[in-house]
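Structure below; questions to follow.
Coming up: chain A.
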Amino acid sequence: MLIVQDLHVYYGGLHALKGVNLHVSKGEIVAIIGRNGAGKTTLLNALSGLVKAQRGTITFRGIPIQGKKPHKIVRLGLCQVPEGRRIFAPLTVSENLELGAYLKRTPQEKAKSKEDLDYVLQLFPLLKKRLHLRAGILSGGEQQMLAIGRALVGNTKLLALDEPSLGLAPMVVKEIFNVISRLRDDGGTILLVEQNAREALSVSDRAYVLEAGRVAIKGPSSRLLEEEKVKTAYLGKKRR
Partner candidate 1 sequence: MNQNLAQFIFSGTTTGAIYALIALGFCIVENSMKIVNFAQGDFLTLGGMFMFSMLYALHLSILPAIVLSVLAVALIGAAMERFALRLAKSKETVVLVFITIGASIFIRGGIKLIWGKSPKSLPYFSGAHPIDLLGARILPQSLWVIGGTIAVFLALHHFFHHTKQGKAMKAVAYDPKAAALMGINVEAMMMLSLALAGGVGAVAGILIIPITTMTFDMGVMLGLKGFAAAVLGGYGDVMGAVIGGLLLGLLESLGAGLISSTYKDVIAFVVLLLVLFLRPRGILGKEEWERV
Partner candidate 2 sequence: MKKLMVVLLFIGLVIQPALAKEKVAAKKEPIKVGAFFALSGPAAFIGTPTKLVAQMAADEINRQGGINGRPIELVFGDTEGDPTKAVAIAKKFIYVDKVVAIIGPTRTGTGMAVKKIVEQAHVPTIMTVGGDPVIMGGRFGSYRYIFKTPQRSSTAVKKIFIYLKKKGIKTVAILTSSDGFGKDGKRWLLKLTPQYGIKVVAQESFSPSDTDMTSQLASIRTKNPQAIICWTIGPAGSIVAKNVKQLGINVPLIQCHGLPDPKYVELAGEAANGSIMPSTKLMAWQQLPDKDPQKPVIARFVHLYKDVYHYDKEFPINTHSGYAWDALMILTRAMRKSGPDRERLRDAIEKTKGYVGISGVYTMSPKDHNGLGVDSMIMVRVENGHWVMESY
């Protein structure tokens, strides 16, 4: 579904990505883990067209998308939930969801939009009660749900999540990862960028480890969980 080949990005005067190769197939959850500054967010931003790739190709559903404008990429179905949630605080929850379905214009799409909304509200029942509240007053966990929900009401074919567990309480983190696995069960395709390597590896099928702008290790998540190098660098010694 998504193929990235030899991707180079210079960002803020730094060579942030130095030849990244990866792919995501339909129905898969692929995790990308790595330290801060390893280039994870830059990679997602390059996929979404928010930063320009200097070299390399990105192919999504068979269409080359490097150099395309962000809204065109979203139109194709590659939808990102950015780090830090970034919901539209002054708008209401339902207006946020409405904007999530911004690209649905044809009558058929609009008809499906109702269906998608129901799906999202069923996924996050909490949001249902808050539809007419200003999104800014939601708690962090609710905002994260809204952010994911907002991405799901679009024509999403591939959902890219950037640090969905960042700054959330353990229980909410659990809930978010439950939703992620449920999305996979419902046939969704997810690219998951996470600091929380342990959770990310346990929910995903395959994973890539980014180090200083390069893919250092890759493979099935279950194998990476056991890999010594990953353990010491990303999982840390188990406390408690």
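The set was built so that all candidates are chains of the complex that A comes from, given by their letters.
By definition in this document, a contact is a pair of C-beta atoms (placed from the backbone, for glycine too) under 8 Å apart; a residue touches a chain by one contact, two chains touch by 3 or more; residues count from 1.
Please read these numbers as outputs of a predicted model, since none were measured by experiment.
Among the candidates 1 or 2, the one in contact with chain A in this complex is 1. Against candidate 1, in their complex, chain A makes its touches with residues 48-50, 69-71, 74-75, 79-82, 86-91, 95, 98-100, 102-103, 150-151, 154.
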